[in-house]
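Every protein chain but one is kept in place in this view of the complex.
Right, chain A next:
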Amino acid sequence: MSTSESQDIEEATATIAPGQPDDKTRRYDRQLRIWAASGQAALEASRILVLSSSATSTSILKNLVLPGIGHFSILDSTLTTPADAGNNFFLNASQSIGKPRAQEAVPLLRELNESVQGEAVIQDVKELLSTDQGKDWLRSFSIIIAHNLNNDVLAPLSTLLWANPNGPPLISVRSAGFLAEFHIQYHEHSVSQSHSENAPSLRITRPFPALLEWARSLDLQNMDPTDHSHIPMVVILVRALDEWRKSHDGSLPKTAAEKKEFKNSILAMKIKLDEENFEEAEAQAWRVWSEPAVPSDIQALFSLPPLPTSPQHNSTFHALLQSLSAFVSDPSGPGTLPISATLPDMKSDTKNYVRLQNLYRAHAEVEKTKFKEIFAAKYPEIAKTTNPDEVDSFVKNAHHIRVLRGKQWGALDRDREAIVNSLTSQPRETATHLALSALSNLLSRNAEVTIDALNAEVLSTVGQDVDLPEELEAAVGEIARAPTADLPNTAAFLGGLVAQEAIKVITEQYVPLNGYCVVDLIDSWTGVIN
């Protein structure tokens, strides 16, 4: 279809059916409902490097190409073996045998999504790691993903990327038969859009003036009965609490008896038996019991010591975080996080609900302006260059921001105390991790993979005098059974999990893994070692 033709069709349909989305929006509709246009833009700007074109690697890439990353490179110097042709969906079966594996895979991945660019780089990562040019090239990606790269190469790669806080995160994936693990290496990852399912505080115990005024102004006894049954539960709660405080020295209901009494005071406001709004207020009375000015996990972020290796792109986030702390402690402010403009649905009529919604919106706008003033005063340079959407998103999600601090790949194995603790607290995850690490060490040395060799390797990591859990035997035995098997189902499972984490890292939405994720597809579990 030519461009002009497609424009004609779009124009034509636009007049028949207004509001209709374009082809791109229609294609991505089911994912835009998850990460919205901002997440999509971040994906489209990303450049991803994948080391190897194994079945697992192409499965991961498939799940990144489909949602529309910008560009991918596959770094792989090997030729397709008969085994590759048998387990990899993105090769042309036996016709690919003997040809460069990456070159065979790239077109079959690209055809999944015409807007994604991709290239095969037929080189060995060891060569790239040995030159400055090679190192620069490796550092130029948004994220690097490596599958079954042996520890002797993975170690220098992870060290190179760890040395520069602004370098790409590294996801290292290892699998053998039914067992697998992957680790994400980043110094720090911050998220403002964590999409938490917990609703932000409605600030009922600290009502803003317009809300309190409304609650106090109601003549509950004499008002129109229909209006009475449409007072939103937020207003009822504010009113009930205001009266409670007057008779309780300003304190909140604390004991079980007081809470019961408070609930009864809400029900006593009813003038008819079936007023659902008062019943809803009673059911939501828990909102009054404990409403911290700042949730404890956010408070902890305020005193988070700065990291010398915080990536540059996090500096705005940290400036916003410190501005948030200043907002909370500002004597002329509310002493809480900025109020959220989003209101849950509640029993009411249109007039009262929209009025309440407008009050929250207007007040959220006031506090956001206040926050921006603090931000601009504290960080004039950063504030000038920061995208206003980023500030809006930060303020809107202030109740659910997250900062994750990661470790270098392999750090766990060098920390004997941490490994021993982890063996006690998470025996199956840690045992499986140790068995997979042992496998990689043996493969690095071209040593034969036997149960004895794996056990010896594990002991050299944890020390001779450590009690090993029985789960280790199950993991080691399974790895000795299939040390080099990249099973199609394990590859597909990892393909989904790893792509999902890469998407969360790239979009800075939702909360990615911190540490190792260990997978056992015999007993069908996953677990995380931080």
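In this text, contacts are C-beta pairs under 8 Å (C-beta built on N, C-alpha and C of every residue); 3 or more make two chains touch, one makes a residue touch a chain; residues count from 1.
The rule is simple: contacts and distances are computed from a predicted model.
In the listed set "Mitochondrial inner membrane protease subunit 2", "Rab GDP dissociation inhibitor", "NEDD8-activating enzyme E1 catalytic subunit" or "Eukaryotic translation initiation factor 1", the entry agreeing with the UniProt name of the missing subunit chain is "NEDD8-activating enzyme E1 catalytic subunit". In the complete assembly, the contact with the undisplayed chain comes from A:19, out of A:19, A:209, A:331 or A:380.
Per the touch definition above, the residue from A:100, A:177, A:295 or A:334 contacting the chain not shown is A:177.
When the missing chain is restored to the complex, the residue among A:258, A:349 or A:413 that touches it is A:349.
On the side of chain A, touch with the chain left out of the figure occurs at residues 13, 16-21, 23, 25-34, 55, 59, 62-63, 66-68, 79-83, 85-89, 92-95, 97-98, 111-114, 177-178, 194-197, 230, 345-346, 348-350, 353-354, 473-474, 477-478, 481-493, 495-497, 499-501, 503, 510-514, 517, 521-526, 528.
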